[in-house]
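For reference, the structure I am asking about is given below.
The complex appears here minus one protein chain, its other protein chains still in place.
In this document, chain identifiers A and B correspond to the written order of the chains, with residue numbering beginning at 1 in each.
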Amino acid sequence: MESAAETAAQAHQKWPSQLEVWIDRRKPVAELRIRTTEILRDVARWLTTEAGLRFAGLILEQQPEQWEFRYLFYLDHKAGWIHALVHQPVEQVSVPSISSEVYAADPHEREAEDLFGVTFSGHPKLGDFVLHDDSWQESVAPMRKEFDEAAALAERAPREGWRPRTIVEAPGAFVTPIGPVYAGVTESAQFFLETVGEDVIRAIPRLFYKYRAMEKVAEGRTIDEGLLFAERFAATTAFAHALAYCQAVEAICRVKVPPRAVMLRGFLAELERFRHHVGVIQEICESTGLSVAASQAALLEEDLLRISGAFTGHRYLFGLVTPGGLMRDFAGPDCRDAVEQARKVLLKLDSLFEMLRYSSSFLDRLEGVGLISSDEARKLGLVGPIARASGIVGDLRKAQPYCNYDRLQSDEIIENEGDGFARVRVLYQEATQAVHIMGQIPPQLESGEVLAPVTPQQGAALGWAEAPRGATFHWVRLGGDGLISRYHVVSPSFINWHGFHAATENFAFQDFPIILATLGLSVAENDR
Amino acid sequence: MLFLIDAWFAVCLLGIIAPIILSETRSARIVAWFGSLASLALLSAGGDALFSRQPLDLQLWTLPELGTLSFGVDHLSGLFLFISGLIFLSASVFSGRYLERYAGHFDLRVFCIFYHSIFVAVGLVLMAGDAVTFLMGWEAMSILAYLLVNCQHREVRNPEAGYLMLTMGEAGFLAVAVALLLLAMVSGSLSFASFRSAAAFAGPDIRWAVFLLSFFGFSVKAGLAPFNRWLPRVYPVSSATVCALLSGVLLNLGIYGIIRVNGDLLPPTSVKNGLIVLTVGSLTALVGILYANRESDMKSMLAESSIENMGIVTAALGAGFVFSASHAPVLAGMAFIAALYQMMNHSVYKSLLFYGAGSIDAAVGTRAMDRMGGLIKRQPWIAAFFLAGALSISALPPWNGFVSEWLTLQTLLQSAVLSSAAVKVVFAICGAILALTAALAVTCFVKAFGLSFLGIARSEQAKQSARVPHSMRTAMGFLAALCLLLGVLPTYVIPALDRAASLISKTNASETLIPPFFLTSPERSLLPPDFTADFHNLGAQIGKGILPGAGLVVLHRGTERNPVVFAMSTSYMIVALAFLLGGSFLVLRWWLARRTQRSIRPVWAGGLSELPPELTYTATGFSNPVRVTFNAIFHPAHVEDSSEMVAQHFRVVIRRVTEEHHVLDRLFYRPLRKAATGIANTVAKMHHGRINAYVAYILLCFLTMLLIGRYL
Partner (left out) sequence: MSQWVLKGISSGVKSTRYPDAEETAAGVSPGLPDPSVNLTEAQKMELIERCPSGAIFIEDSSLSVNYRRCIHCFRCVRGVSAPLAWNSGYEWAGLSSDANPPDWPKAFRKSLHIRVVDAGDCGACLNEVKQLANPYYNLHRLGFFITPTPRAADILMVVGPVTDQMRRPLREVYEAMPTPKLVMAVGEGAISGGIFGPSFVTSAGVKEVLPVDIEVPGYPPPPLAILHGLLVAAGRKAPASLFAREADAVLKNR
């Protein structure tokens, strides 16, 4: 199909006077600067339906003279990005909402409204998203430059009378609350299950109990401190996020990462993917109540954590990637050794999965449970293993290659049912694939440096990576002083939590933990 | 006894005349005082009749063509009179203040007149000695019941309910009348005494006809399937007094009719009668309790629960009929005792529960359980009495429901003595169904009590409920105490019931049920000789004289190796348990209080800032598992979820619409209606309006008549 430049040219032909096209061939990014906001919805619709692009995220920046709304779109089979830009004057900030055309933009707009206090006209469901209505005042907009971050952490008393927004009308319908603190060793999130008794008609998640305002805290910090934030806001997939951040910074500062570091980065990313997927499989086994399988999978997860710890020094791969390359080098024999150990774990995972495939008690609880149809997955813009289990082709390693993934051989993994079992199969195949990719890297390692020097420059760029949970996008803007002036993260969990309600329609109470486990979403990654 | 009956009648008459003279505001008081006096008179009369040796026989006026109107009060009537008097007493006490809330809505004078009139009618039915009196009383009772129900005719949302009750009642009455007339045809006169003596001459066809007509005719009034569809509609629209009367007195009249005609006047000779009664009773019980679980309106739920209890009574009756016909009179007696005990218990605890529902309705202003909650804090007495009623109806010891339910199930288990395997199978299945209904009853009343009284208030009305007057609580307390007494002293109640049951079973069953040493002390020589032969050297009686009853009896069975036998009467057991459990509880509490700290904290709700009532269970949600399990019976016709979308992708409403038809409507009335309309449609083809055809019809009729006249 076409590349970004061609798509941009077509857009210019359709709306000649209302939009300007700026092309940066290096990245490659085509910016469509929209002059009149009336065409924003049409442009968004055209880009996602006829031009076949996918919506990645919405970035708001409060610049000195204007507000910049940057809508990111990308091709899912060829390198290229389209950024649709809208500028608004500082006094009156309101743009039309594109959620009716691009449903995937819904959580982005809601988050922007809560944190920046801008209006998206035509959006029916603003409010109570990041800043909960029962503890924050309406007028608070923390991401604005004029917000006083140093204000003391005040204890806000909960406002009486808040009720969840319920939509089920049936005699005797009520809401069962779960959380934010609920049974087990779980992340804090709240769920409201609307039910008439036995079956749950609809489940509403209420997240952002773990909102740490990472994007606000990162403003004014150095690149190195930003790296720490990127690494640690969702530490179970630390490496992938740190990698995306580093790629953004390297794009701004025009750093060429040494080839050895590039290959090693891919190696570490796949190691993390393997460990993460085994962890999710362990959670799924535990949620279905199959204790022996859960213990066996837990053994494998711990094995991988120990392999990661022994190989890199930290079980979750902290302190490795840095803008310019890697903080430490790895010897070739050590890499091969790590691959051997990973292969041993993979053999055990194979035999475990083989047994699980024929366990009726496991399959009964997963088949047909938590169904997300491929239409819905496409509409919601889901990413990662969940999307691939619903038949959506989309993998940033192939669509927008980085870390030399285009030189490594890997298969396309797709399942079509969209239920819990399809997701387990996708996770297993991706884990196998990760080890396969890891095996290809040590022979291809070139000798040389692993770190290139980085001098901070002014500019902005997008970095991305296929994190274990899906596509993640990090937008970094560095100011003249080399400090971060805007840092926005679109995490895969943020995108995929939006699809939670699609998986939880008309299910039985007992299936709730199973659906949660098969979706494998992270609250920390969503809340940032 | 005659004096008491006269007194009762006089007071009732006064109760009918007084409201016409006095002002309306006194009417509630008249109901209370005169009604109480009359009830006391009647229940004394009933008690006297139950224990007297000689039944009362009174001949009144003789009517031309209809024979002599007579009264006959035997043990059976006495028992029913006693129960009716009891319930009327509690209703009178309750209504004294309860009716005041209706003061502006309808004329209390009219209510007072109807109240006393129905009292007279009930007495008439129970004391009737011949068919005419019986039918007159029955008809009066039906019409007065309808009038009482539709008293609030200006307000009631569903005036058809009372009308349906009247119509079905009349159909039942017709069936009963035909049955009695058939009996009259056999015996030649209209008095019950002649029916009794002529019973032996009735042929099998007549017996079948009388049984079917009378059973199904009385089953309308007794609330048995499939003719009980009026019950769940009538109760919610009546006031609590009327509900208590309907369930505590009028349902019993249906049972009285069944027992009188099928047990006394025309005793069963074939097991098939009993089996039909048993099956109908069991199925009624099951359907009743299933639909009770579905209701979230308290009065509807109690109405369906009444259906269940009447089903149990009927099942026990059916078992009794089967045992009678199989020449096992002792077992029959046991079964009848169980039935009468259950009926009496039902009257007591159902009235109690209806008073509770009425009190809550008066205090809170709503009957929907989904809008109550947390009432135990503001209405502790009502909660306590309601709990007593709920425990009784759930058949939990030491309350009265346990005794009767246990006796019923035990009796059904005795089917081993019967010879026919098919009969045993039916008994087994019905026993299983009754056990299932017992479990469902517990579910139902856990929901009723838990969701209305416990938890947090789910509406503003529930948060600010008014105080309930003392007299209403007294009536409930009286019945609750009665529940406890009837549960703790069954060894006294059973011999009393046996006097009534022996009329039908023709034997003294209480001797088998109650060991003799519970009724007499071991020193007395009234014990049967074979008993003393076995248990010589009767040992001590512990607790004798302290409590009513035999206390703990230690016997020595001299002929065996392990000679000592213990037996404990229930009254002693309850006191001993109360001391032991209560004592241990107090000791434990004192001991723990010294060692631990107590602090009162809000309920743990997972970290929610507040737990609003919308986030707690509703009654419908609680009963959903029952609905799902018994989906085959409930069989919703149509369940649809429809959603409304906004901005193309955002759902703003999900609406779930469920359409359901009652299982009896589906299985019985709808096919009937279809058949009837089908026949009518077929026959309607004859009427197409062409005058030529009508003339031809006339000709055809004429020819047929000539032929008939020719050949007959």
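In this section, a contact is a pair of C-beta atoms (placed from the backbone, for glycine too) under 8 Å apart; a residue touches a chain by one contact, two chains touch by 3 or more.
Just so we're clear, the structure is a prediction, and the values are computed from it rather than from any experiment.
Taking every chain of the complex into account, the absent chain touches A, B. The missing chain, though absent from the display, is touched by one residue of A:Ser99, A:Gln247, A:Ser308 or A:Thr518; that residue is A:Ser308. Within the whole complex, the absent chain has one touching residue among A:Met355, A:Ala452 or A:Leu483, and that is A:Met355.
Contact with the undisplayed chain is limited, among A:Thr119, A:Ser188 or A:Gln440, to A:Ser188. Set against the missing chain, the residues B:Ser23, B:Ser419 or B:Gln597 yield one that touches it, B:Gln597.
One chain of the complex is left out; on subunit B, the residues touching it are 597, 601-602, 604, 606-607, 609.
Against the chain not displayed here, subunit A makes contact via residues 132, 135, 142, 148-151, 153, 155-156, 158, 180-188, 208-214, 216-217, 224-225, 228-229, 232-236, 238, 279, 290, 292-293, 295-296, 298-299, 301-302, 305-311, 313-316, 318-319, 322, 327-328, 355, 359, 451, 522, 524-525, 527.
The criterion applied here is as follows: only the chains that are shown with their structure count from here on.
Listing the residues of subunit A that touch subunit B in their complex gives 97, 99-101, 103, 106, 122-125, 134-135, 158, 160, 162-164, 166-182, 188, 190, 192, 194-198, 201-202, 379, 506. Looking at the complex, you find that subunit B touches subunit A at residues 296, 370, 605-612, 614-625, 627-628, 641, 646-658.
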